[in-house]
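Of the protein chains in this complex, one is absent; all others appear in place.
Labels run A and B following the written order; every chain starts at residue 1.
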Amino acid sequence: MRIVFEKRQEVSRTIRVLVPVLSLVFALIFGAVLLLLSGVNPLVAYAAMAQGAFGDVHALAETLVKAIPLMLTGLGVSIAFRMLFWNIGAEGQLAMGGLAATWVALYASRSLPGWSVVPAAILLGMIAGALWAAIPAVLRAYLQVNETITTLMMNYIAILLVSHMYHGPWRDPEGYGFPGTARFPEVAWLPRIYDRAHAGLFLALIAAAILWFVLQRTKWGFELRITGENPKAARYIGINIPRLILVAMLVSGGLCGLAGVCEVTGVMRRLQQGLTVGYGYTAIIVAWMSQLNPWGVLLVGFLLAGLLVGGDQIQMAMGLPAAMGLVLQGALLFPMLGGSLFAEYKLRIVRSEPQDAVLSHESVAKEAK
Amino acid sequence: MTESRTRDPILRMRGITKRFPGVLANDHIDLKLFEGEVLALLGENGAGKSTLMNVLCGLYRPDEGAITVQGDLVDIQSPRDAYDLGIGMVHQNFMLVETMTVAENVVLGLQGLSFQPELRHVKRRLEALGEQYGLQVDPDAYIWQLSVGEQQRVEILKLLYRDVDILILDEPTAVLTPQEVDDLVEVLRRVVKEGKAAIFITHKLREVMMFSDRVTVLRGGKNVATRSTSETSPEELARLMVGREVLFQLDKTACELGGAVLEVEDLEALNDKGLPALRGVSLTVRAGEIVGIAGVAGNGQRELAEVITGLRDVVDGEVYVNDNCITNCSPLRAIQAGVSHVPEDRVEMGLVGDMSVAENLALKAYRTSEFSRGPVLHPTRMRFFAEDLIDGFDIATPGPETRVKFLSGGNLQKAILARELTACEGLLVAVHPTRGLDVGATETVRDLLLKQREEGTAVLLISEDLDELMEVSDRIAVMFEGEIVGIVPTEEADIDAIGLMMAGEQPRSSKSRSRSRSGTQSQTQEGAAG
Partner (left out) sequence: MSALDLSLLTSILTITLRAGTSLLYATIGEIYAERSGVLNLGVEGMMMVGAVSAFAVGYHTGSLLLAVAVALIAGTLMALIHAFLSITLRANQVVSGLTLTLFGTGLASFLGQRLGPGGSRLVGLVGPSLSRLPIPMLSDLPLVGPSLFNQDILTYGLYGLVPLAWWYLYKTRPGLYMRSVGENPQTADAMGIRVGANRYLYTMVGGALAGLGGAHLSLAYTKGWTENITGGRGWIAVALVIFAMWDPLRAVIGAALFGGINAVQFRMQAAGTTIPAALLNMLPYIATILVLVIITWWETLRKRIGAPGALGVPYAREEKG
């Protein structure tokens, strides 16, 4: 008796939706166990989380604050993943975007007309993120260097660079010993919608729409999908794969850079600690869970942000560790990973092979004569 | 030789039948093997030879039939069982770990191997076996350091080390130089002297005559004949191997030939293993003609197709399409020069399984201005295009949005053909286009090829199916070991002669033009008739 995995003929819509949902349920159960172990009633905790994340307009605004960078980096990561390029460097690309935007806000803004500062910050931020991603992309596309490690190393370098800048050369002289740059001039502020939720939301929506359009309706997007699905066929059709990787990564880095721009010009309005808090890594979960679909990224990004904000809330209210949200988000992917197998394969229990129709001894002996 | 007839066979396979979806690979095959002999298993690709031997060495379970070894009925469920019974196989793709030494490879999985293997004893035994059978190889050498011939020796040593009595070799000479082939003959002779026996699978007549004592010919899954090698001839074997009479279809209209569309000159190229696959191939295909490439798979046809379509670089030689030089260019350049390619690997290369039929049909056309305006695609136009093609080529699919991987084999091929034929601007390269298709689909494909020819396309058709080549092509070129050994107009073609050329023999008949083979000296045509 063995267990055999058989490839499914068709992956129905139901299963595609069911798997993430079940994963969510599983993760919530896991979280509930942790909560119980911490001496807290899970139902109360979850209710408090939901309330804290979506309960009123203020809560929603806070959730959006976390959702926007998740959406943008999630979109960036999803593009890379579509090409089977494991971009773990979203965090660093975000940081570089923020860095560039800071420069525009504090220095370039002095010589630019007021209305152009924010667009300039966006542009330069996206370019910075794109270039940061281009380095590992070139190394992979033309030298076959493993991108998982290079993108990751670039993260550490970027984070150190950012930290260095706001502790050192860009430090606010009137900062009262608090490390960080001066507050940005108002011309460099990304407009806010409500509380701290900012216009980056529209940028995220636009980005998702553009991405969807590009993937489904343009030649380039078509080529991207082909290469991700079947690199052999892509070559056969004549697609230039290294160049495609490069361009895709420029886009990916650019989106992550945009997330960084939004953080510094929309939320913090200065460069300080709190820029690199792990959005780039959470983005991986967002991208994977939404199956690399741009609209899915928006939705999952929003929900996951709710999880994080809710986690913060109950930490304060119930004295639970803030890392609760982090643990939950990590736990979410496990059933996703395991579940994705079931989306592709059916489980079958197979009895031992049936005996073949073997000729009996007698007949064999007879014929041998 | 003849004494073996009176003894009992050490191996008997009776009524072996094996079915795969859509194909009856082995059809009630009987086989006998006697001690001390080398038996050749001869047949074309798809004749069922490998399947039969895989059944014997435990990789497949037969649907019907029985195997007796040394008179005892046995049930072989795994390669381990086969080893225990003294049966072992040297596969075409060697089962060797490249980064380990010979000795290490030999002891992998060996029963009773100690925790800290003392390879000294192993090496000594290997050296002794090497001496005994002419299989000398340095036991400390890493596999990657060895030539292919030496690697094969390791595979054989693996079997001898485990006291295997029945050795099976699958196309053993496919990767050997002529010198190494001679060495192998010597090895097999020594091996079977000791009371062992060997079966080797081949499609090359010369080797049947060189190596074997008896030969069993398979065709279409059946055992059609068994002969004593000394009592037969390459001609007879070729006829048995290739089989039925071919009726020339005369519904092919005479076509006016245009200018040369494809010209290749002196192509030399390596295969994936770094061995020479093309050894100086020159060929011209003109507009309005179909040139068929005959030959058993593995003689350079795949590499030829890849060179022409830009998927493989050449070491030497030139490729011209419509007077454009596309030697060593990218696949894109080849496409732009007018080359269309119906590949051998349908699903792995020719299609993107998870994409819809419509998207797959557009894989070539999406670049043209008809279906895209600047960077943006026209999905509606693409869909109409797809619907047209689905109708025109009669592709059975629930709809243009269905994922292409759910289509049956025949329809997959129709989809590829639809796409490639529509986009074709001069040269069509079709590689094994009807492989695995049912009769209806096969006929459709052949008709399509003929229609393309009538429209003035130059077609290069690579196929293992001689019937197909005879029916469809205007000229037939035979490839053997990386060279074109003969080109014949189909009307004048003699199927026996072609069969001989495919198997490495030069036909005696003066009708066929043949090129002298460079280098290789083991021409046995004088003594070939035996």
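Everything that follows uses one rule, which is that contacts are C-beta pairs under 8 Å (C-beta built on N, C-alpha and C of every residue); 3 or more make two chains touch, one makes a residue touch a chain.
Since this is a predicted model, take the numbers as computed values, not measurements.
Asker: Taking the complete complex into account, which shown chains does the hidden chain touch?
Answerer: Over the full assembly, the chain not pictured touches A, B.
Asker: In the whole complex, not just what's shown, which of A:150, A:227 or A:265 touches the removed chain?
Answerer: Looking across A:150, A:227 or A:265, the contact with the absent chain belongs to A:150.
Asker: Who touches the missing chain here, A:88, A:117, A:256 or A:303?
Answerer: A:88
Asker: Of B:104, B:263, B:318 or B:425, which residue touches the hidden chain?
Answerer: The single option touching the absent chain is B:104.
Asker: If you put the missing chain back, which residues of subunit B would it touch?
Answerer: Output for subunit B: 79-80, 95-100, 104, 107-109, 113-117, 142, 144.
Asker: Touching the missing chain, which residues of subunit A?
Answerer: 5, 34, 38, 86, 88, 139, 143-146, 148-150, 152-154, 156-157, 160-161, 163-164, 167-168, 281-282, 284-285, 288, 321-324, 326-327, 329-331, 333-334, 337-338, 340-341
Note that only the chains that are shown with their structure count from here on.
Asker: I'd like the Å distance between the centres of subunit A and subunit B, where a centre is the mean of that chain's Cα atoms.
Answerer: 47
Asker: Along subunit B, where are the residues that touch subunit A in the complex?
Answerer: 8, 12, 14-15, 61-66, 68, 73, 75, 77, 309-311, 330-335, 341, 343, 345, 348-355, 359, 363-364, 366-367, 372, 375-377, 379, 406
Asker: Considering only the defined contacts, which subunit A positions touch subunit B in the complex?
Answerer: Listed in rising order, the residues of subunit A that touch subunit B are 9-10, 216-220, 222, 225-226, 229-230, 232-233, 235-240, 353, 356-359, 361, 364, 367-368.
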